[in-house]
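Removed: one protein chain of the complex. Kept in place: all other protein chains.
By written order: A and B. Residues from 1 in each chain.
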Amino acid sequence: MSARIYYIARNTFREAVRDRVLYNLIAFALLLSGAAILVGEISIEIERLVVVDLGLSALTLFGVVIAIFIGIGLVSKEIEKRTLYTVLSRPVRRWEFIVGKFCGLAGTLIVNASCMAIGVFGALLYVGHKFGRPDAWIFVALYFIILEFLIICSLSLFFSSFSSPLLSAVFAFSLFVAGSFSADLRGFASLAHGVTRWFAMGAAYVIPNFSTLNVISNVAHQQPLGMHLVVQNTFYALFYTTAVMSGAVLIFERRNLK
Amino acid sequence: MNRAMPAIEILGLEKIYKVGFWRKRPKRALEPLHLTVEEGEIFGFLGPNGAGKTTTLKLLMGLVFPTAGSARILGHDWTDPEVKAQIGFLPEQPYFYDYLTAGELLDYYGQLSGVSAADRKRRIPEVLARVGLSDIKGVQLRKFSKGMLQRAGIAQAILHNPKLVFFDEPMSGLDPIGRREVRDLMEQLKQEGKTVFFSTHILSDAESLCDRVAIIHRGVLRGVGAVEDLTSTVQGKVEVVWQGTQIPASMKNLSSDCHVTGDCVRAVISESQQDLAIDALRRERLRLIAITPLRTSLETYFMEKLQHAEKPMETAVGTNA
Partner (left out) sequence: MTSRSVTTVVASACLVVSMTASVLLLHRIDRLHPRATLEDVLYVSSPKIVKRASLGFDGLMACIYWTRTVQYFGSRHMERAASFNELAPLLEITTALDPNLLPAYQFGASFLAPPPPNGAGDPERAVQLMKFGIAHNPDDWHLYYDLGFVYYMELKDYKDAAEAFERGSQLPDAHPFLKILAGRLAEQSGDFTTARMLWTATYESSHETNIRQNAREHLKDLKVDEDVTNLQAAVTRFGQRNGRLPASMEELAAAEHLPGVPVDPDGKPYKLDADGRVLVQNPDSFPFITQGFPPGYKAGPPKFQ
């Protein structure tokens, strides 16, 4: 069983690579180097700030865009092109297929993010000429970004399992934006009354909470992060991803493929 | 019990789609179907386009869920995932991951079917050679022609040495050479003891290949039987063929149906008058080429069944000739 999931994941990864997705790394590298050089003109103090902030924010944004644009097609494309028929005529369970696709997509993003992270550290070295101890917190920020990617992947896959690519992209992207402001949504909810309050509260808890996973400015300011935040965020991301994937599996299990 | 279990038992599979904006109007894609396919035979599933052939195949593959009924494949429940290791499926107008080469595709499918690495290494070149795709190493599937894709499709269907193979319109997109090769392949599969279930709307292929056929039209099974029986001799009629273009008066008396085809004449006469016909031809000094018992073609049987279908109360389900 796990072997099949691994094979499907590997095939998904291979598809992404051959689809020349990783070329986005070039755009990223250019962006970062440009910024690093530009910033070299400004005062020493905020150089580092800009590199970390810009680097990690761009990393997040590129990753989310890739996750959505590949993810939305993962299932719907296979159905449309009917490549799924020959796969499901083999001893592959439907849920294995979904999970395998997820792992492949997540793997692609992790590889992508790692390459970009090397770029960020490189740029940091260039402007700062050495690494300080507080720079270690960047790894925590990266780890949280990867948790964000897991959530986005699961959402893209979820929508892809029943919706057209265009709608899936819209939904997934909306949830990303809403999720980034989820702390504010909870703020609105706490100030509202009655039905609006319940509705807003419900929405605030159901949409993915990306604001807690975004520690980019803290890390840019070299502020330390508590260990229990790391633990809780990890569990949150894992539980949320599991919930969404379970939903995707449930939907896909019942789907009549045309 | 020495009777081998049937390869496929379809027990009342039914599929009703709900169409229309509010999903109110039902579309009956497949009426409850009862069908059995024995092991080791080549079974043809015939019908015009839109008859329900592909729907039946998709139901059996678990791609679509039936509204009623069940099926057994190789003795197991058709939803059992493990039984899929022993079946192969070629869908209609297949499309594959176009960024892979044929070798990689087969390797991937082999992995999913549980074929070991060593076996894959051995069988992939074998299978590729068998379907006539030997020298395409490193060519991505996106560059394949339709015929090549069809061959790749057949390759993935037989790679893991399944006992039962399902082909949906296997001849589509192939040139005459390709079709001949596929027919030969299906014969070979039968020799190897495999069961072949294929759907087609080309009757001549079915006639030459199949042991048994079923005819489906508008979701309803119209007829089932051995090809031999369905195209059995038309009672007491023979066809006389002689050289030349002359039709002597004596022959005209014996036969109502004479026509010239090329440089010979064909006439249908009743069996009892066979000897009279031979004498007549000898008298006229015409050269007899052949006398053969007249057989209905599958096409005739097919058209007849379909025409019956136009009459409402006719529900001829599964009669053996």
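Quick note on the criterion: contacts are C-beta pairs under 8 Å (C-beta built on N, C-alpha and C of every residue); 3 or more make two chains touch, one makes a residue touch a chain.
These numbers come from a predicted model, not from an experiment.
Engineer: Could you tell me which of the visible chains the hidden chain touches?
Structural biologist: Taking every chain of the complex into account, the missing one touches A, B.
Engineer: For the chain that's not shown, point to the residue among A:T12, A:S168 or A:N214 touching it.
Structural biologist: With A:T12, A:S168 or A:N214 as choices, the missing chain is touched by A:N214.
Engineer: From the listed residues A:R4, A:R48 or A:R94, report the one that touches the chain absent from this view.
Structural biologist: That would be A:R94, which touches the missing chain.
Engineer: If I consider the whole complex, including the chain that's not displayed, which of A:S174, A:T196 or A:Q232 touches that chain?
Structural biologist: Checking the options A:S174, A:T196 or A:Q232, the one contacting the hidden chain is A:Q232.
Engineer: Touching the absent chain: which residues on chain B qualify?
Structural biologist: The list for chain B reads 77, 79-81.
Engineer: List every residue of chain A that touches the chain not included in the displayed model.
Structural biologist: Looking at chain A, the ones touching the missing chain are residues 93-95, 181, 183-184, 186-188, 190-191, 205-206, 209, 211-212, 214-218, 220-221, 226, 228-229, 232-233, 235-236, 239-240, 242-243, 245-247, 249-250, 253.
Operating definition for what follows: only the chains that are shown with their structure count from here on.
Engineer: Please output the residues of chain A touching chain B within their complex, sorted ascending.
Structural biologist: 3-4, 7-8, 11, 14-15, 18-19, 81-93, 254, 256-257
Engineer: What does chain B use to touch chain A in their complex?
Structural biologist: 58, 61-65, 81-85, 87-91, 93-97, 99-100, 108-109, 111-114, 153, 156, 166
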